[in-house]
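First comes the structure, then the notes that go with it.
Removed from the display is one protein chain of the complex; every other protein chain stays in position.
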Amino acid sequence: MRTERSRRAKLALYGLLCVLAVPFVFPTWWMVTSSLKPANEIFAFPPTLWPADATLHAYGRVFDFAPFGVQYFNSMYIALVVTVGTLAVSSMAGYAFARIKFPGHNLLFLVVLVGLLIPSEVTIVPLFQMFNRFGMVDTHWPLLLVPIFGAPSVLATLIMRQFFIALPAEIEEAGRMDGLGRFGLYWRMALPLSRPALGAVAIFSFLHSWNLYLEPVVFLSTPEKFTLPQALTQFTDAYGGPMWDVQLSAATMTALPVLIVFIVAQRQFVEGLAHTGLKG
Amino acid sequence: MRHPRLLLAAALAAPLVLAACGGGSDDGPVTLRMTTWSANEDHLAMLNEIADAYIADHPDVEAIEFDPLPFDGYTSTLTTQIAGDNAPDLAWILENAAPDFVTSGALVPLSETLSGTDGYEYDDLVPAATELWREGDELYAYPFSTSPFAMFANDDLLAEAGQPTAAELIESGEWNWDRVVEAGAAVHAQTGADGIVIRDFDYTGWDNLSTLWTGWGASAWSADGTECGFDDPEMTEALTFMHDAVFEQEAMPGPGTTADFFAGEAAFTVTQISRAGLLAEAPFAWDLVPLPAGPSGEYAVIGQGGLGVLTVAPHPEEAADFLAYMTNPENSVKLAQFFPPPRASQLTAEVLGQANPLLSAEQLQAVVIDRIDSGVVKPSHTGQAQLDQAVRAALDPLWTPGADVEAVLADLCAAIDPLLAR
Partner (left out) sequence: MTEADTETAPGREASRPARPSWWTARRRDNLAGFLFAGPQLAGTLVFVLLPLGLMFWYSFHEWNVLAGGFRFTGAENYERLVQDPALPGVLGATAAFSVGLVALNLSLALVLAILLDQKLRGTILFRTIFFSPVAVTLVAWTIVWRFLLQDDGGINGLLSVVGAEGPNWLRGETTAMAAVIVVQVLKNVGLNMVLFLAALQGVPKELYEASTIDGAGAWTRFRRITMPMISPTILLTSIITVVGSLQVFAQIDVLTKGGPGTSTTVLVYYLYQNAFQFHDFGYGATLSVLLFAIVLVLTVIQWQMRRKWVVHED
């Protein structure tokens, strides 16, 4: 009786999960399959779930049309540099704010937190002028420096600080006994223990950089320097008419690799995220 | 213990101060930069060819860079560059941004440079084409592209629906909007394809509707730009006609429906002739004809692109000199491969035909040459971006089945009157 009820409950639960999963899976499915359809089938109504006449034609045209390979490389290397840079800057700052009682550390931390509250749209004009003064417009510097040192890295610092605050004091005591200085404590004791938090910061910063849209649109004007989100909106003919199939193929190529990497490594990602100080 | 903070502040401030002081100009050969909205390889190859020839003769110019910006948001991107002290020397300017650029002092006056250039034949420029780009007699930008709107027709779809072709309708004197909508509705009813697509309108780019309402003698605002024209009877009639065509006869696709004429999904489309290139591999029979007549008779609408030199550019003098070279009669013929020129002597089927092998001499004569003089330019106004946004938002309620056209248009005028008055 009881097992029968729990079996039903289980089935109901699975059913609910499956229904809920549809809007999460369908867009990606549709994007991938539509990118294989010829342009006129994309708008077939009702839509076909699988292309009647699959073709990779549009994928080739992506590369004809834009320096897509270079743009892919740009996005990739910028995201990687931003990730590594953010890990360094935010773990050090997070460590300092959590474990070193230097004068004004609480006040300074509050000041840093202001960055969390500023939409990038607010500061884009002055930033543009500042970078222009240094001749850095239409270079990748703004897309590297601002995420690593500016407002976007504040969330990372917050995550790291919350994590380091929770580290038991005894661990550092032991390190001190071994004669470690501040840097030693940070590098040898704190960092190795903070892998989950570092993992979360890495995902956040990678995705943030990878998704950046307004900044590249404002800062970059040479197609060879474009990043992917910016490139994605440019698949139009010379008069602004959209080229749907090519655009979808490009979108698939930007989304799928990251998605696959994520699915393969998702356990570390999600668990890293789950074990951060963000849980309070 | 305050030292570290002070040091930090000093270290941070130093480069800012240095940068603020630096930035003087050097006297060596200069590099010019020109923004365009075309990333088309053939366009860029032609521009580079002209530039290379110029550089060979002008040691003071080291290089000329062409910088294609995305068409979508072109004016915004250009303005952002100007705001960031990163203005190009020369820029293509969209017709709807013309009043803003011409009246604000953003552009260098060109009349003297152009008329003073040997062999330029300044008087050859068609006044109707340069009107938008002048303030009084002073020319601020060169209309390098002056392209009338026309109608493409898919003869296969028309035949399938048992309708006469566009050419036959012209022949029989029935080439008017009423008949075209009738044909479009028949195509939609019988083939499932769409009837008429006003390209790039897509229920947001409302200025493209001037290709329709001009046939009713309507205009968005008075010639001096002070009075709203949307609540005039002509406009009300034109937009009621359009509303019925969409929602009653279903001759035009409704909002949120995508139909691409060039992929064979519609019987007619209104657009510029340069799009003929998209038909190179079209698997259907097509024709290019002038816009159908409206209640007020035959008419033409033209779209333009201007080329100007920015006042805040790093090298305005060199840029103006290059502009004069680039648009002289000889180079104008090269430009004419892609962009109908504003020069009377070059508005011939022969010159235009070189770039449009898909179009016959008769088509070019009827659509371009005969209409360029009488063409009404698409609507534009100072503060265009804001007006554009306001009109789009106020027109949105019109695109529902039961809309009260008159009321919507009255509201529209109320919304844009303060903007027009500025």
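Details
When the chains are written out, they are named A and B in that same order, and each has its own residue count from 1.
As a convention for this text, a residue touches a chain if its C-beta (ideal position, glycine included) is under 8 Å from a C-beta of that chain, and two chains touch if they have at least 3 such contacts.
What you see is a predicted model; the values in this text were computed from it and never measured.
Interface note: of B:P29, B:G162, B:P233 or B:P255, the residue touching the hidden chain in the full complex is B:P255.
The chain not displayed touches subunit A at residues 10, 13-14, 16-17, 20-21, 23-28, 30-31, 34, 42-43, 45-47, 88-90, 92-93, 95-103, 105, 108, 111-112, 114-123, 125-127, 129-130, 145-146, 148-151, 153-155, 157, 165-169, 172-173, 176, 179, 181-183, 186, 207, 210-211, 213-214, 218, 228-229, 232-233, 244, 247-248, 251-252, 254-255, 258-259, 261-263, 266-267, 270, 273-275, 278-280.
Across the interface with the omitted chain, subunit B contributes residues 1, 4-5, 8-9, 12, 75-76, 79-80, 82-83, 100-101, 104-106, 203-204, 254-258, 311-312, 383, 385-386, 389, 392-394, 396-397, 399-400.
One rule holds for everything that comes next: only the chains that are shown with their structure count from here on.
Separating the CA-averaged centres of subunit A and subunit B is a span of 38 Å.
The part of subunit A that touches subunit B in the complex is made up of residues 39-40, 43, 103, 125, 128-129, 132-134, 137-138, 217-218, 221-223, 233-234, 236-241, 244.
Listed in rising order, the residues of subunit B touching subunit A in the complex are 1, 15, 19-20, 23, 35, 37-40, 43, 67-73, 77, 80-81, 83-86, 199-200, 258, 260, 263-265, 272, 274-275, 278.
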